[in-house]
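On to chain A.
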Amino acid sequence: MEDLTFDFIIARYNYWLVITLMMTGFYVVVSRGNLIKKIVGLNLFQTSVFMLYISAGKIIGGTAPIFTDNPDEVYSNPLPHVLILTAIVVGVATTALGLALIIRIKETFGSIEEDELLKIEHDYDTTGKMPTAEGRP
Partner candidate 1 sequence: MPLTHETAIALALIIPFAGMILIGLSDRNSIVRDIISVLTSLLLFSVTFWLLREVEAGAVPELILFDVMPGLSMAFKIEPLGMLFGVVASGLWIVTALYAIGYMRGNKEAHQTRFYMCFALAISASMGIAFASNMFTLFIFYEVLTLSTYPLVAHKQNADAKKGARTYLSILIGTSIGFQLLAIIWTWVATGTLDFVHGGILSGHLDDSFAPVLLALYAFGIGKAALMPFHRWLPAAMVAPTPVSALLHAVAVVKAGVFTMLKVGVYIFGIDYLSLTGASDWLMWLAAASILIASIVAMTKDNLKARLAYSTVSQLSYITLAMALASSLGVMGGAMHIPMHAMGKITLFMCAGAIYVATHKTNISQMRGLGRTMPFTYAAFLIGSLSIIGLPPFGGAWSKWYILLAAADTGQLIMIGVLMVSSLLNVAYLLPVVAQGFFLPNPDDLSEPAAKGSISTRIKEAPLLVVLPPCLTAIGCFLLFFYAQEIYNLLAPVAFGPETATAVLGGSPS
Partner candidate 2 sequence: MLEQLTHHLPALQTVIPLIAAPLCMLFGSRHIAWTITLIASLATFVISCVLLAQVIDGSVISYHLGGWEPPLGIEYRIDAFNAFVLLIVSGIGALIPFYAPASIKSEIPKSLHSYFYTAYLLCLTGLLGVTVTGDAFNVFVFLEVSSLSTYALVAMGAKKDPRALTSAFNYLVMGTIGATFFVLGLGLLYILTGTLNMVDLADKILLLEDNRTLNVAFAFILVGLGLKIAMFPMHLWLPNAYAYAPSAVTAFLAATATKVAIYTLLRFLFTVFSFDYPFEVQTLEWVVLPLAIMAMFAASIVAIFQTNLKRLLAYSSIAQVGYMLLGVTFLSKTGVTATIIHLFNHAVTKGGLFMAVGALVLRYGSPNIEDLRGAGRQMPWTMAAFVAGGLSLIGVPLTAGFISKWYLISAAFEANHWVPAILIVASSLLAVIYVWRVVEAAYLQEPANPTRQIKEAPPMMLISTWVLIGASFYFGIDASFTTHAASAGADMLLGSVDNSAHIILEPSHSLIPHVTPHGQE
């Protein structure tokens, strides 16, 4: 294992970016009470992983992975890109479903703030009644 020199750290800047992005996203998911913000955090979180894959497939000086006659041609690995395309589709679907759920939650509970939702659910547990959406500010 190499020493942790400055060069070593700088040369792996893509990983540092990935880690920063990931932790930002994770922090947002955990700390924000607003459901929309949670979804945004989740998106950041997922995106960091996309970046990890894509940066891993990149070869400095490589061309696009298109079949040519030149046998010495260096090209970037296309597979991670393909994989991440799939992952992006999954991510979009997740976001869409999350947002759809938020709309339904807003319609039903009249709020998308987690602490308020918890309170409403608690009331529902004890009284068995759901406050109507109109009744809330």
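The candidates came about this way: all candidates are chains of the complex that A comes from, given by their letters.
Here is the rule we use: contacts are C-beta pairs under 8 Å (C-beta built on N, C-alpha and C of every residue); 3 or more make two chains touch, one makes a residue touch a chain; residues count from 1.
Just so we're clear, the structure is a prediction, and the values are computed from it rather than from any experiment.
Chemist: Determine, using the touch definition above, which of 1 or 2 touches chain A in the complex.
Modeler: 2
Chemist: What residues of chain A sit close enough to touch candidate 2 in their complex?
Modeler: Touching candidate 2: residues 1, 26, 29, 35, 38, 42, 45-46, 49, 52-53, 56-57, 59-60, 77, 79-80, 83, 86-87, 90, 93-94, 97-98, 101-102, 104-105, 108-109, 117, 121, 124, 130 of chain A.
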